[in-house]
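Have a look at this one before I ask anything.
For this view, one protein chain was removed and the others were kept in their places.
Showing chain A:
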Amino acid sequence: MLPLSLLKTAQSHPMLVELKNGETYNGHLVSCDSWMNINLRDVICTSKDGDRFWRMPECYIRGSTIKYLRIPDEVIDMVKEDAQAKSRNRAEMNKNRGGNAGQNQNQRGGRNGNRNNFGMRQGNQGQGQGNRPLAQGNKPRK
């Protein structure tokens, strides 16, 4: 997860942006781009010495003026959940692909029944496959 992707994930979350000149902007992230330009809403701007404040409904900050952004802890947790969900999906897809490979084996080779045993070991395949006539083995299976 790149820093800018994390920033994108943080959309609609509250954050604190400190500029290079020391001013800070507190607000909710509306949008951002790959230059780190950002839109904030419900903003409170604080001067460098922290003794003057301005409130504004929205503001746009050019990325190049930013020193750092502080985002809530839970945004990183969201990323972790996303990553877990993605790897789960990938595992599912691989499993399905494995199943297909078994079928292909069936289609290609299939000269003798022994080969088909590989298909059975893949699990989640139909039962008693090895005994079926080849023509049936070629049918797409759910």
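Methods note: contacts are C-beta pairs under 8 Å (C-beta built on N, C-alpha and C of every residue); 3 or more make two chains touch, one makes a residue touch a chain; residues count from 1.
As a convention for this text, contacts and distances are computed from a predicted model.
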item: UniProt protein name of the chain not shown, from "Mediator of RNA polymerase II transcription subunit 20", "U6 snRNA-associated Sm-like protein LSm1", "Peptidase S24/S26A/S26B/S26C" or "Mitochondrial inner membrane protease subunit 2"; value: "U6 snRNA-associated Sm-like protein LSm1"
item: Hidden partner chain, touching residue among A:Arg52, A:Lys67 or A:Arg88; value: A:Lys67
item: Among A:Leu6, A:Val30, A:Ile44 or A:Cys59, residue touching the chain not depicted; value: A:Leu6
item: For chain A, residues in touch with the removed chain; value: 1-4, 6-7, 20-22, 36, 63, 66-73, 75-76
